[in-house]
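Have a look at the structure below, then the notes.
In this view, the complex is presented without one of its protein chains, the others remaining in place.
Our next item is chain A:
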Amino acid sequence: MASSSLTKSKTSIIHHLKSTKFPLLYFTNHTSSIRNSHNLLHTISSPPLPVPRCATSSRINPFIVFSRCFESVCVGRRLHSAASASNDVRQFPAEAPSQQVLDFPGGKVKFTPKLAFTSGSTEERVPCYRVLDDSGQPIIDSDSLKISKELAVKMYSDMVTLEVMDTIFYEAQRQGRISFYATTMGEEAINIASAAALHNDDFVFPQYREPGVLLWRGFPLQEFAHQCFGNKYDNGKGRQMPIHYGSRKHNYFTVASTVATQIPHAVGAAYSLKMEKQDSCVITYFGDGGSSTADFHAAVNFAAVLEVPVIFFCRNNGWAISTPINEQLRSDGIVVRGKAYGVPSIRIDGNDALAIYSAVHKARKMAIEEQTPVLIEALTYRTGHHSTSDDSTKYRSIDEIEQWRGGQNPVKRFRKWMESKGWWSDEAESEHHCSTRKQLSQAIQAAEQVEKPTIADMFNDVYDVLPKNLMEQEAFIRKTIKKHTQDYPSDVPL
C-alpha cells in the first residue's frame, strides 16, 4: 500500500515541480532508492506525527517545500495512504541505507538508523487460551483434545475431593487439631487437569499449592492426614510442617518451604532425564510471586541453553500473600518472560480444566520430542487465604473473593460441562461429597490417634549412615529421658 502511494507522491511531486519549473532529475534518480527504502518506513514504530500541510498553491517557494518535506521524513513519519496523493508530498533522503546486517557474536542482526526504544508496555496483552466459556460450554473452534468419560469423571471427582479435603483440613487447623494448612481453593483445575495430562513417570517439583497432583496419582487421603499430623506413619517421619508432602513412589518431590528453589532443581532433574534419554519430562509449579526470584530467572535461562524437557507451570493467581500482581511485576504477566529467555510459552485460562489439560498435553509432547523447555502461565485466582496464618480480607475486598468463588470457580465451570454431556448429576455430586467428607473425617480421626515418630527418627537421615556423634547424642538423650521422665512428654515414644 505504502509503495503505491509513494509512487503516486513521486509523480505528484514531479507534476508539482514541473509546474514550478524545478529540475526533475533529482527525483527520478532516486526512484529506485525510494522503492527500496519504503521498507524502512514499515519498521518505524513511532506513532504517526501530524502531517504538515505542504503547499497546495504553486506559489509556494519550492525550496521551502523541499526542506520541509525532508525534515518530516527525517523524523520518520509513517505514510498515510488515506491522505491524498497531491497533498502528500513526502520524499526520502538520498542516502537510504540498504538492508545491511551485522554479524555479532550471537548471530546476524539488521541495523536501523532510527533511535527508537521498544515500549516497556504492550498495547495488547498476550491472549489467553480457553476451551470452555464462563458457563461451561465449549467455545466453537477452540483447539482442544477430546477426553473420555472415564477421564473426565476422574478429573471432576478429584477436583471435588481436593475441595473437600481443603475444607476439612482447614477446619481441623482452626479447631487446633493440626498446626498449619494451606488450601488450593480456586486452583483445583490447575492441580488436577495438569496432573491428568502427565504420565506417572513424569517428575513433579511442586511449590506447595499442588497437592492435587499427588492426589491424582493415587496418594491416599489417609497419608495426607498422616503428614499433617506428623505421626509415625507419615512417610516424612514428622520432619516437616503440614502440607509438605512428598512421595518418591509417585515421582513427587517433597515440598520445601523455600520459594522457587524447585525451579532450578526441576531443570537439573530434566538434564538428568535428557542424559538418560528417558521418554518423560519434568514439570515444576510456582506462583506469580515465585517468578520474581533469582532462581526462576537463572533456571529458565539455563533450561533454554541446556535444551532440557521441562515444563514451567506458573500459577498466576493474582496474589503473593498480600502483594497484588501489579506490585509484583510490570511486564505482561509471566508469559512474556518465556520469550525473553527463548522458551516457547503460552497463556491459558487457569480456571478451565479442559484448556489446562490440552495445553499441558501439548507442552509435554513438545518438551519430550523437541527436548525444549516450555512455559505455561495459567491465569487464575486464589480464592482462599494464603494459609491458615493469613486473613486475606485484610488486604482485599470480600466482594472480589466472592466474585471469583462464584461463576468463575473452576469446579463449577467444569461441572456444568460434565452435566451438559450427561456425565454427572446432582445425585452423583451429593454422593461423592458425602463419601469424601466421611473418608476424610475418618482419616483425620485415625491420624490424630496414631503415635508420633520415635526418638530414633530425630537422628537418622541426616546422613546416609548414622554418624558416631549422632549415635552418642541419641544415647545421651535416651539416658536423660529415663532419668528424668517427669520432664518429657509421655506421648512421645522412645
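Simple rule for what comes next: a residue touches a chain if its C-beta (ideal position, glycine included) is under 8 Å from a C-beta of that chain, and two chains touch if they have at least 3 such contacts; residues count from 1.
Here, contacts and distances are computed from a predicted model.
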Protein name as given in UniProt for the chain not displayed, "ABERRANT GROWTH AND DEATH 2, ARF-GAP domain 2", "Pyruvate dehydrogenase E1 component subunit beta", "Hemoglobin alpha embryonic-3" or "Transmembrane channel-like protein": "Pyruvate dehydrogenase E1 component subunit beta"
Residue in contact with the excluded chain [from A:156, A:253, A:286 or A:381]: A:253
Absent-chain contact - pick from A:104, A:117 or A:463: A:463
Options A:266, A:283, A:311 or A:443, residue touching the unrepresented chain: A:266
Touch residues of chain A, complete complex, unshown partner: 203, 205, 234-237, 239-240, 244, 246-248, 253-254, 256, 258, 261, 263-273, 275, 294-295, 298-299, 301-302, 305-306, 457, 460-464, 467-469
